[in-house]
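So the structure is just underneath, and the comments pick up after that.
A single protein chain has been omitted; all remaining protein chains appear in their positions.
Now for chain A:
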């Protein structure tokens, strides 16, 4: 892997979240400076900040995009106990010429009495639904019944999880065999309350969400949680960031026909890694769920991959090299690009591994320094 470009985000404080839009052409960033910025990728791959505005009166923890079927919509959540929904307005033509876009607040969701720690849109097949979770242990599910009027959101469900919530993840499966399902994690550090991950499933009969499972083996604080894309499988895969990285398989058990309760899930642990040494803060899957990324106290992002025998292994590490690009914020406002310094370093480190191709027919005596650069590693191990 290599750093293709670096972008000066120019936030006045710590960045808490960066989020790609569905097509990867836009990104949103949020920060302790209480603002959200939206960036657009130009034809040549450069990022340009097209909007930056104050969104909350506290640190903004998370920012997330709605599916483009619903237009250009963002949601943010903050320490200020609110979540907000933003919509881009197709503005005056001169705004466009100047490369600016205009976002307006459609609603503020004020139901939480404590910091709103995570905000996620539900899978698009459920309509335009937004979920929040907060430190007071409540998950709230809002719905915009009219997608053309985003100022109206109704609180559909309020689910009390008893423990301070830190993260939520929707099961993305749109299969008819699966009811809507989400997992919520708690960062309550008291290990005597076990089961820091709860899974809720929608019940068509009661029209309510009911707890389907509690992962009792997860006893330490959970910081992030992520369902994998389903790939048409009957079971679900869930990654958890706690004191280590864990991957669980949730297999729905055959339902008794008369039963109206939630689907029982058989919970199997697939992998568990403590390579981050201490707390793991984020986990997230790529599009096809072939790679899981995790970020932890060791200051690294680790990439995990299963081979075709379903053995999981770390295949790549992204690591800060200790060289802050810029000492202070308040650097030039225009984005600057710093191209690929890591390529060089990784090559140096690999110099010894030259393939030694001595029989160059075209008459070049080239040393092989190119190997081991990327993470096409370890698809094959241990069988």
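Basically, a residue touches a chain if its C-beta (ideal position, glycine included) is under 8 Å from a C-beta of that chain, and two chains touch if they have at least 3 such contacts; residues count from 1.
In this section, contacts and distances are computed from a predicted model.
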item: Chain not displayed: protein name in its UniProt record ("Auxin-responsive protein", "AMP-dependent synthetase/ligase domain-containing protein", "Transcription initiation factor TFIID subunit 5" or "Nuclear pore complex protein Nup85"); value: "Nuclear pore complex protein Nup85"
item: Touch with the omitted chain, as defined above, among A:114, A:203, A:219 or A:284; value: A:284
item: Chain not shown, touching residues in chain A; value: 1-11, 13-20, 22-25, 27, 29, 31-32, 47, 59, 68-72, 90, 124, 148, 174, 223, 229, 231-232, 279, 281-282, 284-288, 290, 293, 295-297, 299-303, 307-309, 313-327, 329, 338, 341-342, 345-346, 349, 353-364, 366-383
